[in-house]
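Complex shown without one protein chain; remaining protein chains in place.
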Amino acid sequence: MMEKGLMDKGSVEGQVTEDLMRDTLKTREMWLNMGPQHPSTHGVLRLILALEGERIVDTEIVIGYLHRGMEKLAEAKTYPQFLPYTDRLDYISSHAMNFGYVLAVEKLMGIEVPERAQYIRVMMAELTRISSHLIWLATHALDIGAMTVFLYCFREREMILDLFEMACGARLTTSYFRIGGVAHDLPDGFIEQAREFCKIFPKKAQDYDDLILKNRIWLSRTVNVAKISGEEGLNLGLTGPNIRGSGVYWDIRKDEPYSNYDKLDWEIAVEHGCDVYARYLVRLKEMRESCKIVSQCLDILEKLDGPVMAKVPKVIKPPEGEVYASVEAPKGELGFYIVSDGSPKPYRLKIRAPSFANLISVPTMVRGHMVADVIAVIGSIDVVLGEVDR
Amino acid sequence: MAGEKEKKVSKGEVKEERKPKAPAAEEAAKKKAAAPKDEAPQEPQVDVDTLPLVKRVKEVKGEFIEDVKYFRGEITFLVKKEGIVDLCHFLKDDSETQFDFLTEVIGTHYPEREKPFEVVYHLYSTSKKHRVRLKVQLAEDEEVESVFPVWRSATWYEREVYDMLGIRFANHPDLKRILLPDDWEGHPLRKDYPLQGPPGYREAWIKAHCASTNKL
Amino acid sequence: MGLVQKVLMKDLLIGLRRTVTYNYQKAITMQYPKEKWTPYPRFRGVIRLTHDEEGNLKCIACGMCARACPVGCITVKTEGKGKERKLVDFVIDFGVCLFCGLCVEACPVKGKAIEMTSYYEAATYDRNEMIFDINKLQADYKAWERSFKK
Partner (left out) sequence: MAQELVLVVIKMIVVFAVALLIVAYLTYFERKIIGHMQLRLGPMRVGPHGLLQPIADGLKLFVKEDIVPHDSDRWTFYFAPILNLVCALVLLAVIPFSYNFMVTRLNIGVLYVLSLASVGTIALLLAGWSSGSKYPIMGGLRSAAQIFSYEIFLGFSIMGVLMISGSLDLVKIVEAQSKVWNIVYQPVAFVVYVIAALGELNRVPFDLPEAENELVAGFHTEYSGFKFAYFFLAEYANMIVVSCMAVILFLGGWKGPVLPGIVWFLIKMCAFFYFFIWVRATFPRYRYDQFMRIGWKIMLPIALANIVVTGVVMMLV
C-alpha cells in the first residue's frame, strides 16, 4: 500500500531512477516508518520516509488515526451541544476553537455580542495563544534536544491554565464561550492574577531566550532548514505563524478584525527568513504581542461593566443559509462553514483546521533534508493531531 | 428537506420543546422586534450585480456563472462544472481579484436535490483581503475537474472530500482516502450513512476491543 | 556575534548559567498524592445532586439536563405525568461525560438541582464503576475537600 502510494507520484519515481543510474553501485532507498508511535511526531502522525542514507528522497504523510468524525457528529447535535466538541479539536487551544465556532453561529443568526463579552473573549483567546505557543516551543525544543526549555515553558503555561480554571472551571477543555457571549463573568481576583501573569511573563520568557535564542547549536539546527517562500507557502495552504515566517503580512485579526481586535494596539509578527528559525521568531514575538493585548483588555475590562451574554433564544434556530467565519487560531486560520436548513441542528458543518492545511507542505519542506530535520520541521509547523484528523 | 431528517428532528425536538416552546416563540418575537436594528444593515436588499467583484467576474467569465448569492456579506457564485478550473485560474491571476489562497474545499450532500452533491471552494486574497465562495453542483456520478493545477493545497482538500462524500475529482494526482483507512466502505458524510457507522460495526468493535467490560 | 565571543562560546555559557542558577532554586513540583491541588470554586468536577433545607432532592425530574447533554450521558427516569411526575432514578455515565457543565446551566430549578463539585479523583479500574446512579450521585465530597484544603 505504502509503496504504491509513493510510486504514484511519477516525478518521485523518476528522481529515484535517476539516482540509481548515477550511482554505479546499485543502491536502494530505505523506507522508514516514522510514527504513529514515535517520540516526536506529536501524537499519531505517521510519516513514511524514503531515505538515501539519512537524506530524505520522498515523504508520504498518513493521517486519520485520531479521526472522530466531528463533522458527522455535528449534524446530530444542536448548536449549543456541539460547542464542547470544538474544545477537542485543538485541545491545547480550546478557547480559540470555541471562538471560531461561536463566531460562525453568531454570524449566521446575526447576534450582536455585548462589549464586555467581546473583550473577555479576546483576552481568553490571546491567553490561549500564549499557552499554545508555549507548548509548541516546549515540544519543538525538546524535539531538537533542548529538554530544559520544556519544563520552563510548562511553568508559565500552568499560570495560564490556573487562570482558565478560575474563569471557566476547566484547565484544558474549557467550553467557556457561548453563542451570544461567554458562560460566566470573570470571577473576583481574576484581573489581578492575570495582570500579575502579564507582568511576570516577559521576564520569565527570558529563560527560553537564554537557553536557545542565540545558542549556536539551535541556530545550526534551524537556520536555513526547510525553507519555503511566501508564494509557495500560500500555494500549499500554509497559514498563521508559518506563513508569517515566510514574510507574508497576513493576520486575520488585523485584516478582517473580529471582536474588537481593531480597537487594540498590537503588531503583526512577521519574519523574512522563511526557515524553521523564522517561524520560531514569529511565535516568540507573537507571545509578547499577545501579552500586550491581554493587558490592554484587562485595562478595559476593569472599567467596562455590562452583561456578558446577548439575548439569545433558548432554542437556537438560525435562518436558512450558509456562512463561513474564521479566526486566527494559534496554528493558523481556523474556519467554520455552517450550512443551516432552519432546524436547530446544523445541516452541514465543516471545520477548516489550520494544522491539517499546514501539514500539506511538509513533504515539500523536508525533501533533501536529513532525518533529524524532519523532526525540526514537524515541530516548527506546530501540528496538533486532534485538529488534523477532527 | 429530506423526510428522514425531518422525522429525526421532530422526534428529537418536539418532545424536548414541549415546555420551552412558548418562551422560545416569545424570544423569537422579541428578537424580531429588536433585531432589525442589528440585522437590517447586514441584510439589506443588495443588488449583487453592483458589487465590483461580481461585476468583474460576470464581465470576463460570465458564461460559467449560473447564479450569484449574497448572504451575511458573503458572495457565492454558482459555477458551471466545466468552468471551475478556468475560473479559478482567472480569479487567481486577475489583478482585480487576486485570490491567491484556497482556504478549503468542502463537499455537501443534499439527497433530495436533483444534483445531490455540492463542492464548495472558499477563496481568499491576501493582498485584497476579500473572500469569495464558489459552488459546483454535481449529479450522482459526475466528476469535477481538480483545481490542483491552480493551488497545490487542493490535493489534500479534495482527497478529504472524496473520502467523506465519494465525490471524484478528475485529473487529481493521487485521489485516495485520507482520514479513513484505505479499506473503509462507504462515505460517512453522506446523509444516508448512519451516525454510528455501518450496522453491526459498533458491536463488532466492542466485541473485539472491550471484551472485559460487559456494558458500554 | 563577534569572533571573540564565538571562540569564548558566549552563547553556550549564557545557557549554562541559566540552568545552574535554577539548580539552586526551589522546585515547583507538587507531589500529587501527598499534596493535592485545591481547585478553584468554578471547577467542573464530578456532578452531584443537591438537596433543599429539608434534605429532599431539589430535582423536579424535568429532564432538561438530559436534553442539554451533548453526549447523552444523563438518564432521568420518571414516574407519573404532569404534576405527579416523580423522580425514580438519575444516572450519569461519567465514562462518557465531557464535564462541560451544560447540564448545570440548563437546570431550571432555583439554586440548581445538580452541581459540579470539585471532586476530581474519579478514576476507576472498571468502566462500570463510572456509571453513577441516584444514590452515588448524592455522595458528599466535602470531607474529601477538607482533607487537603489549606
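In this document, chain identifiers A, B and C correspond to the written order of the chains, with residue numbering beginning at 1 in each.
As a convention for this text, a contact is a pair of C-beta atoms (placed from the backbone, for glycine too) under 8 Å apart; a residue touches a chain by one contact, two chains touch by 3 or more.
All values reported here derive from a predicted model rather than from experimental measurement.
Trainee: What chains on display are touched by the one that is not shown?
Mentor: A, C
Trainee: Who touches the missing chain here, A:Tyr85, A:Phe99 or A:Tyr152?
Mentor: A:Tyr152
Trainee: In the complete complex, which positions of chain A touch the hidden chain?
Mentor: 30, 32-33, 38-40, 54, 141-148, 150-152, 155, 211-212, 215, 217-218, 220-221, 370-375
Trainee: Given the full complex, what residues of chain C touch the hidden partner chain?
Mentor: Those residues of chain C that touch the unshown chain are 12, 15-16, 18-20, 22-25, 27-29, 31.
One rule holds in what follows: only the chains that are shown with their structure count from here on.
Trainee: Can you compute the centre-to-centre distance for chain A and chain B, using the mean CA position of each chain? Integer Å is fine.
Mentor: Here chain A and chain B have centroids separated by 23 Å.
Trainee: Let me have the rounded angstrom distance from the C-alpha centre of chain B over to the C-alpha centre of chain C, please.
Mentor: One centre to the other, that is 37 Å.
Trainee: Please output the residue numbers of chain B that touch at least 2 other chains, ranges allowed.
Mentor: none
Trainee: Counting only residues that touch at least two other chains, what does the list for chain A look like?
Mentor: none
Trainee: Which of the residues in chain C come into contact with chain A in the complex?
Mentor: Contact set of chain C toward chain A: 1, 6, 9, 11-12, 14-15, 17-19, 28, 39-44, 68-70, 98-102, 105, 116.
Trainee: Show me the residue ranges of chain A that touch chain C in the complex, using the header's touch definition.
Mentor: The touching residues are 77, 80-85, 87, 148, 155, 162, 165-170, 173, 175, 183-184, 187, 207, 210-212, 214-216.
Trainee: Going by the contact rule set out above, which residues of chain A touch chain B in the complex?
Mentor: 1, 5, 8-9, 63-64, 67, 69, 71-73, 75-76, 107-108, 110-112, 231, 234-237, 248, 250, 255-256, 311-315, 317, 321-324, 326, 333, 335, 337, 339, 341, 343-345, 347-348, 350, 352, 356-357, 359-360, 389-390
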